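My structure is below; once you've seen it, I'll send some questions.
A protein chain is absent from this complex, but the other protein chains hold their places.
Which chain is which? They are A and B, in the order written, and residues in each are numbered from 1.
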Amino acid sequence: MNMPQLAIEPWGNYSLALAASVECLHVRPWTHTCTTPEILKLGVEASPEFSCLSFKVTTGHFIKAAMEGVEYGVMVNSQGTCRLRYYRMLQQKLLKERGFNLFIFGLGYDGIKPPLIRHFDPTMNDFLRCCFRARLKVLTIDELETAAWTRRAVEQRPGDTTRVMNTALRDLDQARTVPEIAAFRKTIPARFNQIPVHADRRPLKVALLGEATILRNSFLNQNIEEVLGGLGVEVRNFFLLGEEMRNIFNIGLWSKNGRSALRRLAKPYLGTPVGGHALTSVAHTVRCAQEGWDGVIHVSPAGCMPEISVRPVLRKISQDMDIPVYECSFDEHTSQVGMITRLEAFVDVLTGRRRKKGL
Amino acid sequence: MFGKGKSAAKQEVRKFRTVGIPRALVYYLYPALWETFLRELGLTVVVSSPTSRKTVEHAGLISETEHCLPVKLSDAHLAELSGKVDAVFVPRILSTLRGHIACPKLGALPDCARAQFSDDFNVISVEINEARIPLEASMAELGKRLCAKVTDIQRAAERALSAMRTAQTESKPLIRPAGALYFLVIGHPYNLHDAFLSGPVFQKLETLGVCAEPVSFSCREAVPEPVKWDTCSIIYDRLRRLDPQEWHGVIHLSSFNCGCDSIVSTLYHDVLREKKIPLMTLVLDEHAGQAGVDTRLEAFVDSIKEQHEHAATRH
Partner (left out) sequence: MKTAGYLGLDVGSISTNLVIVDAAGTVLHETYRRVGGSPIASVQSALLDAQAVLGESVQIAGVCTTGSGRNLIGAVVGADVVKNEISAHAHAAIHLHPEVQTIFEIGGQDSKVTLVRDGVVVDFAMNLVCAAGTGSFLDSQAIRLGITIPDLSERAAQSTAPTSIAGRCTVFAESDMIHKQQTGHRQEDILMGLCHAMVRNFLSNVCAGKEILAPVVLQGGVSANLGIRRAFSEILKIDPIIPKHNMVMGAYGAALIASKAGIRQTIFRGYDLCLRAIFTQSFGCTDCPNLCEIVEIVDAGRLISRSGGRCRKWEGDTTPSKEKIESK
């Protein structure tokens, strides 16, 4: 059977869930959990020089997909203020100029039945079942990620958590039906509990905030979660797709991470959403300070319009509320060696603070 | 923290005597408007001095490294006002045109000004969102915050708007000697009208015998497709209507790290390529040397002249 293929932009481990969500369209998903050097190179070559890394990398993925004969792609339609709004239009243009026939569907903000669904026209039954399945997978991955962040900081043998995580993701990919996924979800605590840990350690707690593409793509962020974990730091990456979805559909209106709650938190420092995840970054920094986290790492692509524009605000919060904020910009030239050096130094700063406070 | 918030709110209502306006961003987006408005309300208005090498160097030292040049300059202009005024006017610009949005950086400006200069002065702000609120309403809101009388506000607003219209049409009409080259110079108003940034370009074009006209932002209409950013959309609209018989070249003054330009410049390029009008992009940054600009402009003008001569001999 010759099913058409659909390229999905990389969303880290969530790519697995997104791939599952398009099954009902009778297409073969084409996606990666992570970018490769080759894909990045393709994207950088094709993109305008001063565009952001997120653009370059998604463009790279679509080009790679087109080279492998993929016919369709899907990209979010943004109504925001930042450059994301123009991604799809520009990428379509770049692909056409290179003679590729990959059509990119927009997703979101265009009516109850987006063009993607209209084109492939799945039955309602199929569609709903897929949605449930994908949602459950997303929530399961949220849970896996959270478990890995806490475990990695205290593991006895470096790499154990990553190994468990990789097996778990492979198993999750095999689970196809809702009962299967639910059954898998129950095994998560047992999987991570088997990792031998230093129970007496009180790891530093560091929040990763900022732009979603970089936060989710371990190739772009130089594997920041694992590097910090290896340094004995408990991280929390504030981009969890499950939470994000709740916000998009406004279900989490009253939850702790709901939009209105975040706006209230950010209010003393930022009176406008700005765009992208800028408001979220500010709000979470305030919350982390209130909750006594050891530090915050603000991650963004170099030159990111919304994230860079709130940096002075983050600095002010850092001063006022006494929480170290480290700003990390990433572009295609970022070297892993330099990144690790900086992260190690930041961890040293945080350790020094704890010692000084006598904790 | 609570105490701080309250006192900030109180200060905003207090009457200020001298108010500063940084000669950056909003100053060029709304020429003469806010200056006139505040002055008509009876305030002493101090506008920071024109951008100079010193401003640029100071911007490099105090501003976030990854900001675009105009925002960096804005920081330096704000710093210059420190100690000279009671408060500084930094509006929250969300849109300057119906159906459009502004660059996201402009929306966070008052918050950043408060974060960076909280020890130096108060920040008076008002939301400018012409996509939703008419400009007059924003002015009324600002007047109210400054405790002005309603009649005074109305009078001041009228005078301010007419001052802006005059300023926008003031630029002398282009004299068109026969046989000369006509260039349109495009770019954000804060790049085009900051004499320190654009001056060398206009001067060089003049010595090369080129009639250069900066794109006008006085029109209040543009189609928001495909470009949603206000100033970029006006430029795009103008380029779409540009007559290749009349215009021989376009020069785009972009600034280093400008997010908007990184996307729209490819669109400008496409429109002009279809019309066969040559485009050259000059990226302004804090280190720009005159020599580089001169060489590029000379080469650009030479190539256009040659093309024209070539076409003439063929006919």
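One rule holds in what follows: a contact is a pair of C-beta atoms (placed from the backbone, for glycine too) under 8 Å apart; a residue touches a chain by one contact, two chains touch by 3 or more.
Just so it is clear, the model here is predicted, and its values are computed rather than measured.
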| item | value |
| --- | --- |
| Missing chain: touched chains present in the view | A, B |
| Residue among A:K41, A:R263 or A:R342 touching the omitted chain | A:R342 |
| Chain not shown: contacting residue from A:G108, A:P158 or A:P189 | A:P158 |
| Positions on chain B contacted by the hidden chain, ascending | 53, 57, 60-65, 256, 285-289, 291-292 |
| Hidden partner chain, residues of chain A it touches | 32, 34, 36-38, 158-159, 162-163, 166, 218-219, 223, 226, 302, 311-312, 315, 324, 329, 331, 333-334, 337-338, 340-342, 344-346, 348-349, 352-353, 356 |
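Keep this in mind: only the chains that are shown with their structure count from here on.
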| item | value |
| --- | --- |
| Intercentroid distance (Cα basis), chain B paired with chain A, Å | 35 |
| In the complex with chain A, residue positions of chain B that touch it | 1, 4-5, 64, 66-67, 71, 92, 94, 101-105, 107-108, 110-112, 114-116, 118, 226, 228, 257-263, 265-266, 270 |
| In the complex with chain B, residue positions of chain A that touch it | 48-52, 81-83, 85-86, 89-90, 93, 268-272, 274-276, 278, 302-306, 308-313, 315-316, 320, 329 |
